[in-house]
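Every protein chain of the complex appears in place save one, which is left out.
Per-chain residue numbering starts at 1, and chain names A and B are given in the order in which the chains are listed.
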Amino acid sequence: MSNTPSTTKALRASPGFRLARSTPSLWRVTFDNPPINLIDPVMIVALHDLLTEIEKDNRVAAVVFDSADPDFFLAHYDIAADQSPFDALPMAPTAFHHWANFLIGLSKSPAVTITALRGRARGAGSEFALATDIRFASRERAVLGQFEVGFAAVPGGGPSTRLPGIVGRGRAFEILVSGEDFDGERAERYGYVNRAVPDAEFAGFVNAFAERVSRFDLHALADIKRFVNAASLPADAALTAEMDAFAEAVDRPATPSIIGQALKQGFQQRSDVELNLGAYVGKVVHKAGQRLRRPARPDTDPNLRSACS
Amino acid sequence: MSNTPSTTKALRASPGFRLARSTPSLWRVTFDNPPINLIDPVMIVALHDLLTEIEKDNRVAAVVFDSADPDFFLAHYDIAADQSPFDALPMAPTAFHHWANFLIGLSKSPAVTITALRGRARGAGSEFALATDIRFASRERAVLGQFEVGFAAVPGGGPSTRLPGIVGRGRAFEILVSGEDFDGERAERYGYVNRAVPDAEFAGFVNAFAERVSRFDLHALADIKRFVNAASLPADAALTAEMDAFAEAVDRPATPSIIGQALKQGFQQRSDVELNLGAYVGKVVHKAGQRLRRPARPDTDPNLRSACS
Partner (left out) sequence: MSNTPSTTKALRASPGFRLARSTPSLWRVTFDNPPINLIDPVMIVALHDLLTEIEKDNRVAAVVFDSADPDFFLAHYDIAADQSPFDALPMAPTAFHHWANFLIGLSKSPAVTITALRGRARGAGSEFALATDIRFASRERAVLGQFEVGFAAVPGGGPSTRLPGIVGRGRAFEILVSGEDFDGERAERYGYVNRAVPDAEFAGFVNAFAERVSRFDLHALADIKRFVNAASLPADAALTAEMDAFAEAVDRPATPSIIGQALKQGFQQRSDVELNLGAYVGKVVHKAGQRLRRPARPDTDPNLRSACS
């Protein structure tokens, strides 16, 4: 992907989000990475730092994540970005694994993490939401989806492992194999989000909830998180196995070809393609007609064996 | 059961369903086994063959299962059928285990499997739907249920093991211990099906969904299925233990007695009993009043010990 145009600069001053310490116990992270809040290496390195700050702080009880852009919460991973910022992080199997490692750490953070979802959260954006503890959605403005299958790739940041415990096995399959967009109302019905709140009431609802939680005892909150995680947090190895498979997918010919075509049509820009990515995915792949033959005996393919061990 | 009248013929030409390869990547299986789409040994042997075909084919991405009968998707297991067709399959502990083995294989099939549910799917019919990846239901015409408890038997094809991960523990208990019918609307609310779609839009919705999925990359779909299964597919041993217990139940006196009475009243025929089996179950068992005494110390009963090990 080194030849595709980059939409970020490695040494960009802004990490792509603003951190506000509303009170010592309530922090707010507002994503603001124009044009569409792509998740890029600069942001990911800064998110790793944020986790370290939360871990070191002994007063923060709750962290709310929201967006400065009412149309995009986090669009998805920036597939065209310069990856050199990752040099600041410990070595990982691939650049993509820095994202998986962040998500694994996010779910284990001692603070209660709350996604305040207005706008689109697809691909890695949806993975981010799924790795936080609680997801509230604007009924009218929220859109969630895992579009990766439409780019000939399994998602890498854990949704195949996490979704069955959040929406049940059948709805997990539907979300993942369709690559479709899910609006706030259906996301609530499926449990993809905790609840969909009318947009006019959304900010007030989220703020009241987060402020309430942030006043509670830190030890009690940490205990709750410890027990809920013990009961329901997937193993790290299951999550990294997904990223291994994603990295293999983008090394096959189909994905770069689809990405190349999509970039020409507005992918990664404030465009109809990004506004309606679920619909786009249902069309472009059909036209491209790229189909790989599956190995005849999956059990002899090391790629297919690795995750279940 | 060798003395009860059989509704199937061992060497019947039709397997009880039609297979249409709509495209190389999208197959459609339409159940058509009059009078009420009972699941019988001929059909089960053919379904084993279907799994082998899917496995050998390297292009099929999605398989839709629907019914030619708008009142019955799959009524339930044909308790009166000749079992000699099973001779074509590898040995199994009991004839019933051929069904359990098929369901285990169905969930592991590399293709995405979609139940398009119009009409009734009770007992083994519901077990079939639960073993596919995705369940869509006609809001007005779908009926699901596990009526076996009303026939003094635990269900055998896995629902006690699968339902908690699909509808949650409390609703799994309700479905299983009541033996009641669940309509499309409630099935959606419980997550028993992914969604209930108005019947007028149902075929169009399912077709568009399946066609969309069938155009996606086979490797990506197989990876998704692999990871969702790793996170949420029950162990084979848990599923076969249920069938062991079902086989024991039908060897006790209560079940054959209830079956005998039900057959006289229209069970296995296109009758009020079959149309309203949930209601029937709530009445006939009451009248029969057959009650077995539970072993006073369950932990010394080898039947009760086997599954938890």
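Operating definition for what follows: a residue touches a chain if its C-beta (ideal position, glycine included) is under 8 Å from a C-beta of that chain, and two chains touch if they have at least 3 such contacts.
Please read all numbers here as calculations on a predicted model, not as lab measurements.
Per the definition of touch given earlier, which of A:13, A:91 or A:230 contacts the omitted chain?
Selected residue, touching the omitted chain: A:230.
Could you tell which one of B:176, B:259 or B:273 touches the chain left off the display?
Per the contact definition at the top, the residue touching the missing chain is B:176.
For a quick check of understanding: of B:249, B:262 or B:277, which residue touches the chain that isn't displayed?
B:249
For review purposes, identify every residue of chain A that touches the missing chain, sorted by number.
Given the touch definition above, chain A has residues 25, 56, 58-59, 62, 110, 112, 133-135, 162, 165-168, 188, 191, 193-194, 209, 212-213, 215-228, 230-233 touching the missing chain.
Tell me where the left-out chain touches chain B, residue by residue.
148-150, 152-155, 160-165, 167-174, 176-180, 189, 234, 238, 241-242, 245, 249, 252, 254, 282, 285-286, 289-294, 296, 298, 304, 307-308
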